[in-house]
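Shown here: the complex without one of its protein chains, the others still in place.
Naming follows writing order (A, B and C), and every chain is counted from residue 1.
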Amino acid sequence: MGQLTLIVVLPLLGFLLNGLAGDRLGKGFVSAVGCGLPAVSFLLTVKCFLDLAAGGDAPLVETAYTWAAVGDSAFAVSFWFDRLAAVMTLIVTGVGTLIHVYSIGYMHADRSYARYFAYLNLFLFFMLLLVLGKSLLVLFVGWEGVGLASYLLIGFWFEDMDKARAGKKAFIANRIGDAGFLLGMFVLYSALGTLEMDRINAAFSASPLPAVSASLIGVLLFVGATGKSAQIPLYVWLPDAMAGPTPVSALIHAATMVTAGVYMVARLAPVYVHAPEASQLVAFVGALTAIFAATIAIAQTDIKKVLAYSTVSQLGFMFVALGVGAYGVAVFHVYTHAFFKACLFLGAGSVIHALSGEQDIRKMGGLARKIPVTFVTFLVATAAIAGIPPLAGFFSKDEILWFAFASGRGGSTLLWLVMSATALLTAFYMFRLLWLTFFGRSRMDPEVEHHVHESPLSMTAVLAVLALLSAVGGFLSIPHFLEPQLPLPAVPEALARYQTPLVAVAVAIGLAGLAAAAFVYGGTGERARRLAQRFAGVHRVLYDKYYVDELYDAVLARPLLWVSEKVFLGLGDRKLLDGTLNGMAALASRGAGLLGRVQIGSLQFYAFLVLAATVAVILWSWRHV
Amino acid sequence: MDKTQVLLALAVALFALGMIGVVVRRNVLVMLMCMELMLNGVNLSLVTFAHQAASNVGAVLVFLVFVVAAAEIAIAIPIVLLLVRSKRTLDLASYSDLKG
Amino acid sequence: MIERLLANLDTLLLYLFAACAFVSAALMIVLAQPMRVALALISTMVFLGGIYGLLGVHFIAAFQVLIYVGAVMVFMVYAIMLLDVRDPAYQRRYSRYLVPGILAGVAFFAALAWGLAREFADVAEGGPAAGGAFGIQQFAAAFLNEYWLHFELTSVLLVAAVVAALAVINVSRRDRG
Partner (left out) sequence: MSDAALLNVVLWLPVAGMLAIAALPKGADDAVRWLAFAVMVAQLLATAALYGRFDPAVAGLQFETRVPWIPDWGVHYQIGLDGYNVLLVMLTAFLGPLVVAGAFSAIRQDVKLFHAMVFLIQFAMLGTFVAQDLFVFYVFWETMLIPMFVIIGVWGGERRIYATLKFVLYTAFGSILMLAAVIYLVWALYQASGEVSFAFADLYRVALPVDVQALLLAAFALSFAIKVPMVPLHTWLPDAHVEAPTAGSVILAGVLLKMGTYGFMKLGFPLFPEATRLAIPLVMALSVVSIVYGACLALVQTDIKKIIAYSSISHLGYVMLGLASLDLLGIQGAVIQMVSHGLTAAGLFLMVGMIYERCHTRDLAAYGGLAKALPVYSVFFMILTLASVGLPTTSGFTGEFLVLAGAFRSSWLAFQAGGSGFNLAMASLAVAGVVLGALYMLWFAQRFLFGAAKVPHAPVPDLNLREKLVLAAIVAAVFALGLYPAPAMEKTELAAKEYQRLVAGAPAAKQARAEGSAR
């Protein structure tokens, strides 16, 4: 078994061991297997990375086996390790391992400890399949697989029906996207006869181009991405997905899985290069999602919901970058976002842990001194996401804003304005969160306050590592690293001179957000209340997330059920089909009843009938012979 | 009108009379006899045709009909006797038990 | 005149027998007493036998009298004598279907007769081929050479009839016992 295969298979092994035997072998075993195998995967990835560098950038390719062969086309399960895959694999295994370690502390009291680690390992397996797959088919297997893992983990505490329902919602929303993704795959396969992504990319890099609309493919695949990466209109599942354990939110719903859509688009960049319409759509949806989610995040009161909407918004940033052709920059943001958002979620987890499960930020406050490590790491990550230099988020966000403005492939001032406004909102709501949680007076229940405690070392150490990465991660220029594979879009000469001023504007935006949050939420919080009262209507709408869930329920779910129940079942099956059948049966039995009257039991009557009929037959035959 | 036609007409007439008898008479025994009459009508037509075609096949068939008639009556009469024992009447109208 | 009559005596007798047979058959419908009906039937059969004889198939004529009159009708007459004369069926001759039955019967006859007239009008009297009839020898030879299977089948049929009659009698015995 090759090393790439091993990277993928090790977490699967962990899943099987923990899933089948974990309950019997105790927590020590579960932790060792659950964290050890991903760690080994990570080390192997590092080794592969070194091999890649040593091999002069020739991608590592490994074929595990042929899944199916039909006629002249074979579907092979093979893995492909180039720079892009390397970055993603490192993020997935690295952050993944850290979050596994964190989970040891976070989940230590849970009854289903082994099940939890089994699911987490299963997720890693599918995620690695997604990232390393050479064929779109393998990618799709991973794509659906992570959806499954997400479903299982969101509904991890399934006894709570709401949580189970949230898991289902995530799966369904993803499935809708997957249907689009499947269609995109089929178009590709029909047109090119292959699903191997290297061959697809080669076909679209060569001339003449394949005789198929790249935009059609791009749009269909992007539908899949809107599901997985929580973009409008399929983003609704992600906030609900916070029902799962917090480390899961950090790993799946912030750092790795939700960025799969971004990865997929970047992976098929050559297709999108030739799909200007699709790219425009991607940028448009990304920008819309970014600002839309950011406005919702302002008014949320659940610490994890704020972070969830922030994730949706940040994903919007990434898609804007993809839409303007800056694929490397998008991956850069994936990379920095993985660090600071994981750190934020884990920090939130630590807060929730400290507060015995309380998630409402209206019932927090003044925690900075009580849980200092959490506070510091959270602060660093918040500053990173807000784009305060020189933290990681600043670099990637700045580049996105720059290309949104200047890219020769769809950049525009309007786009830049929207994204800058979003950045401002981001800084504002993140610092609001920080303020409400850690500063000011305590609003906690006395009972809860009494038990506040800093988290164990396994959790705080992970927080520290992630905070460190959020701080310095930006100095590693991923776009530059990926440039041989994903060239950056050309910038028109005339715009080049705006670069430095725009950096300054970006920094100013981040600081302005900070200042605004401090102004509104600092002190007694009186200003925030007045603000909310003055704009009560807007606040209401934002608090209720624009009523999108209600809208979907009224427009999609209810009509579907109504049609199924009333039209298909009631009218179609019962009335029309069974009705026809029963009608025919009734007709037959009534006809039989009618004919049965003839059966009066009189032999002579029968004889008479025979005679009459014979006469009729004879007469008829005379006429026709 | 020649001989063959007359005989065939007689055959048809006998058959028709037998049939009428079966339908209109009440007495089971009379009905049985009317059936015999019908058989006779058929026999007559067979013989006539055989005579006209100078073939012996008709005669063979007639012979078979004789046997059938004998067999029929051999079973029918005991059945009638049994029926009469159960309901003490030969009236067919009282045996209409097999109503639909 | 008489010569001509004598020459056509066969034909005359034939018509006479036919007329008698028809009248006797018609009487069967009308007569009330079963015994009389039986006698009418016997007379029909005898006249038919006469017709067979005139047609030259003497052995059929003989069978007609022997089997029908001698066996079947005797059996029938026994049965009639065995049964109760006070049976109401003896008083009420006809069933409900008297009128429709007669109408249908007449229609039946008319239909067939019309067909007869139409179909056989142009068939000239082919006449029996050269002395036409065949004797009992030919009949027996044909029966045992060509139609032996049918012959055997009649015996099977008779055996079946015997068994059936016995079974019916058995049923009555069991009922009694």
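Note that a contact is a pair of C-beta atoms (placed from the backbone, for glycine too) under 8 Å apart; a residue touches a chain by one contact, two chains touch by 3 or more.
Fair warning: this is a prediction, and the values are worked out from it, not measured in the lab.
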Omitted chain's touching partners, listed by label: A
Selected from A:29, A:189, A:284 or A:622 as touching the chain missing from the view: A:189
Contact with the hidden chain (one of A:569, A:598 or A:616): A:569
Among the options A:54, A:109, A:161 or A:494, which residue touches the chain absent from this view? A:161
Missing-chain contacts on chain A, rising order, are 65-71, 73, 137, 140-141, 144-145, 148, 151, 155, 158-161, 164-165, 167-168, 171-172, 175-176, 178-179, 182-183, 185-187, 189-191, 211, 560-561, 563-565, 568-569, 572-573, 576-578, 581
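To be clear about the criterion, only the chains that are shown with their structure count from here on.
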Rounded to the nearest Å, the gap separating the Cα centres of chain A and chain C is 99
If you average the CA atoms of chain B and of chain C, how far apart do the two points sit, in angstrom? 7
The distance between the C-alpha centres of chain A and chain B, rounded to whole Å, is 93
Where chain B touches two or more other chains simultaneously, the residues are 19, 23-24, 92-93
Scan chain A for residues touching two or more other chains and write them down. 604, 608, 611
Residues of chain C touching chain A in their complex? 95-97, 100-101, 104-105, 107-108, 111-112, 114-115, 118
Quick one: which bits of chain A touch chain B in the complex? Just the residue numbers, please. 595-604, 607-608, 611
Quick one: in the complex, what on chain C touches chain B? 11, 14-15, 18, 21-22, 25-26, 28-29, 34, 37-38, 41, 44-45, 48, 51-52, 55-57, 59-60, 63-64, 67-68, 71-73, 75-76, 79-80, 82-84, 87-90, 92-98, 100-102, 104-106, 108-109, 112-113, 116-117, 120, 123, 125-126, 128-130, 132-134, 138-139, 142-143, 147, 150, 154, 157-158, 160-162, 164-165, 168-169, 171-172, 175
